[in-house]
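Missing here: one protein chain of the complex. Every other protein chain is in place.
Up next is subunit A:
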């Protein structure tokens, strides 16, 4: 018991008058790191090294569960209290075994891709095995040094083609490999000859995927193979001592339990995990389905007896508690690629390392309690990582890995990248009913006094207290605050879109009427700009030869608009731009509202008022320039930065006197004056256009009519319309863009590239479908000219019908059954076969020709078949 004497421990005291006690784990007569702890003894320091008590099994468990995480532990049982730090103990003991580990992140090139790696007991050497490589490297301070090449012979046989390798943790000269040809080979490094091959077992018929030594027994080796069998070998004998049949294809991993001498776990290609007792080869102890698809790997928790981690092709790592009757999934980590290997991190109860089989080359260390973001990542490899192993069983800071890119790495934990540092700790999500949830770092929101603490957010700390929280070993404290903003019930956020979608006419009428109709729709919804756009479109693209004949009331409403024609296109663009800016500023201030919760209700109510005022303005013809001024006024009170825009909107007032001056001048024709006067101002300030009073516009219209005769060709407008559409789409009003696109059809289609069109269509259709406006979305699809869109309607168009008599699928025709030769669908009214649309009552399932049933139900409320059911046609 020499270790005992040299072991220093922290002098936390137990009970009053007892001398300090020391706890040590031992097995058998000697104590060594890495051995199995069967006993835990308590020794009194300074006494004659006699154990004063032995802990029973259960108590040992408690001991372990408390020591893993660097905690000082105050046990629960009154009888004995445990002291000491596991880590310290292991450090000291390792120091006794070898020099203490130090090193840096380093790598070396291998000649060939590695399939698996394993370290020897004292963590000084590592073996790398692959199809074309089988070498031992020693781990020096600064580099890897090749020690031995085990792949000897002129033409090495397939026995050297290794799928897996394991170094015995008790006997440092003993290695085992699993060969792809089904052989299990052991190697004795103590052999004097060049070929170190010791034993060869060729009992498996297929590739052996995994070999595993018993953690404490020197001669016991377990293998798992593609043929579905696991075999246990006694290395003193020539053949296997027992064979376990998984009753399934392909064993992917076998692992002896660290704590239970007789137990091992096996994982299978079909997703099952089995637990076996090594003494009972006839059947497994228990089995459960862990994953969908193959379970590539499993690993027992080094300290916690009941915990088994499994990783599968379904990209999940699951931690199972095996102590209960049914294996219980206690943690689940979702990775981004299928999990090839999983290894618990020593000394860190919640940490495990994984690497993936495909695509993803990184090694991740996860804290199973925080399954959404890796605790640490090693990103050195250029191809998939095939083997990972912690260098020492008691040291959590060194990780070794081998990869298909033919490199062997030693990763230092301090050099790992921490994804959490780069993660965006803010989250934003819309709820079903327009609510908005927003999570951010607590510090960001802490100023907010009104915030209610989110229930359940409080973290409960374990009963023990931290020793000294090592910042590198903890997740950054990311307690965040969650705020939920409820959208006011009366908010009509999407209403206009729905109504517009329903009311817009996209086809079926002359172009001018469509435009007028849509303009009217937009106007009624208080969207003057959209409305104006429609009217402008009508004017631009209507054929001047046969002008549309809007009713007299149209002139009244749209009277100002012909004027638009006389403005240069540039001005219109500018006008749209400012409008857009206005919209945007609205958007911004809305967003801001979200941050300023206390102000939200105020602003909302203001908004509502706004809408009301806008509404009333709408009735007073085109006074919305003022209305928007109001808007802006309002916002600028809240936000100073809108002052600049506010300035812009004061301009219209200057425009009025100017215009009146010109009207005073009698020498020039009035309309020309008007143009001259307007143009320079309008270029800087579109509000002018909008501010014309109805009276003025009436007079203007009558005069400006002759100007129309030299009508500009429609193509002339295309660029500006194109810009306008793009503008709308960028503003988020894809509805407008698509509607105009459809209504204008060939007039504009060539101007806009197909991809953009397709993109708009897709967005609008998606929007409509989310709002369950199926009819509208279908109409849009139908009217679209993009082949990619119109073929959307070609999908899932098959309707399978079963015969109502024999219940078999109607194979040839929809109305007569091949098998029973009966007409399946007969109209209940006329008793003829229905070959077209068949409508039926969902209550009594009678039905017939659509028209017949419609007519029938107009006069009668009962089912035409006479079944007495009160059918309803809606």
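We take it that a residue touches a chain if its C-beta (ideal position, glycine included) is under 8 Å from a C-beta of that chain, and two chains touch if they have at least 3 such contacts; residues count from 1.
The rule is short, and it goes like this: contacts and distances are computed from a predicted model.
S.K.: Missing chain's UniProt protein name, "Ubiquinone biosynthesis O-methyltransferase, mitochondrial", "Sestrin 3", "t-SNARE" or "Vacuolar protein sorting-associated protein 33A"?
M.R.: UniProt protein name of the non-displayed chain: "Sestrin 3".
S.K.: Which of A:207, A:362, A:377 or A:483 touches the chain that is not shown?
M.R.: A:207
S.K.: So one chain is hidden, and I want to know which residue out of A:118, A:177, A:226 or A:757 touches that hidden chain in the complete assembly.
M.R.: A:226
S.K.: Determine which one of A:224, A:294, A:402 or A:864 touches the chain that has been left out.
M.R.: Of the listed residues, the one touching the omitted chain is A:294.
S.K.: Among A:788, A:854 or A:870, choose the residue that contacts the chain missing from this document, as touch is defined above.
M.R.: Here the residue in touch with the unshown chain is A:788.
S.K.: Even though one chain is hidden, which residues of subunit A still touch it in the full complex?
M.R.: Touch set of subunit A with respect to the missing chain: 113, 131, 155, 157-159, 161, 163, 179-182, 202, 204-207, 226, 250, 269, 293-294, 296, 313, 337-338, 357-359, 361, 382-384, 787-788, 790-791, 794-796, 798, 800, 802, 808-813, 818.
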